[in-house]
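Left out: one protein chain. Kept in place: all the others.
Moving on to chain A:
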Amino acid sequence: MHDTVSFVALCYSNPESAKEQERSHSQRRGAPSEGQWRQRDKEQWQGEGKAQVRQADEEEQKPRQHEEDMVPKGTCQTMCPAQELRDREAQNRLHHFEMLPGTEKDRRPKGDPSRAVKEYSRPAAGKDSTKPSDLRPPPVLLKTVNYLINDIAAAPSLYPWTEVYTFVFDRLRAVKQDMIIQRMSGLDCVGILERTVRFLIYASYRLCGEPLRLYDPRINDIHLQEYLSWLLDCYMTKTGPHPNQEEFQSLSLLYNLGSARTMQHTMQLPLRLRSTPNIKLALFINQAFLERNPVRLLRLAQKLNFLQTCALHRHLMTCRQDLLLVYSHGYSSRNCRFPLDRLAKLLFLDASLTAQLCRSCGVEVNKDNQVVFSKAAFTEPGQGTLHCKLYHSIASEKQRDLTVKNIVQSCVETNKK
């Protein structure tokens, strides 16, 4: 569907063969002689356009070098720049994860340089965020991310996981900031982004149902989508190998269930990649969703691994409700008797949770544990009446003895740079 560009052919055509265009209407004045040029005041030309053209000139003369000079390059070898650590220590703004053990209760706790991590700070006018001593180069960034995952997110803690999450989320955001300022791209980014995406997907499941003031699923979602989008772009622009690409393309499909955009993107991937088992399964699940076949969808979902289920989990409530909606219409009759146990099996829930779900949707369950479907009866459950967390069994069963470290570091362990 691309326009063929005829002018390109024109540009490369032999000038001799180009036809002389007839000018029927122009009574051409003589071309201005050398003496006729108008005097221009150089000052008049300080317009934006002129400056841009001049810049284009400079760039033309020494393109590569100029660009490289302009991009900040970090030199900070610690997870937290020394200056920031001193400042935050003096201002008593250390997180307790960063304090030197034993000094936490002091009036001014001391920072532990081996555990302090650069925090995210909003860019502001007058603030120079490009000082090399404040920026961490790629190997340090990767080291930082591994520390955050292995030693904070995955470590047993006296603190609730919502707090662990908030700290890691913030520090990962600062890592992202360093990456952007240094215009990092390609392979350097992939390792960092993969771990970040896994962490946020896991968090979206683990913290599901927590009070809004402690965890906001929408904010998690916004950032997760950005990281995921960047990661998929990296796969596209840098030629591989990308050993984990199959995993992340499928996570994207599951997290964005039903998104025509994500599906179209996937369909345009090379056939070899598209035919890998994880991506195929994620595509089948999406197709089942689009065909409105929740029975099939929930069955296919059983084949997903734990993290994939985490990615999908926020859509499962909708799928289950959909099943009840469609069945409410399909089985709608006065004499309808659909066994609750059968329904429970289809929903992959136990009988009591199934009954609870039915109640929330206005679907009647009689005293013999038979569901009486009726299209008039089904109602969308009100906001906040359905607690997704109660229905997490589909994921929790798969967690078994997987640790957080297993989940987030996954098979990337063998590919550590």
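A few remarks follow.
Quick note on the criterion: a contact is a pair of C-beta atoms (placed from the backbone, for glycine too) under 8 Å apart; a residue touches a chain by one contact, two chains touch by 3 or more; residues count from 1.
One rule holds for everything that comes next: contacts and distances are computed from a predicted model.
Missing chain, UniProt name from the options "PCI domain-containing protein 2", "CBPA2 Carboxypeptidase", "GATA amidotransferase" or "GRR1-like protein 1": "PCI domain-containing protein 2".
Checked against the full complex, the one of A:87, A:151, A:216 or A:291 touching the unshown chain is A:291.
The residue touching the chain not shown here, chosen from A:119, A:170, A:210 or A:233, is A:233. When the omitted chain is restored, the residue from A:133, A:157, A:333 or A:393 that touches it is A:333. Chain A meets the missing chain through residues 1-3, 5-8, 10-13, 15-16, 18-21, 23, 25-26, 28-29, 31-32, 37-38, 40, 44-45, 47, 49-50, 52-53, 56-57, 60, 186, 233, 236-239, 260-261, 263-265, 267-268, 287, 290-296, 323, 325-327, 329-333, 335-339, 342, 346.
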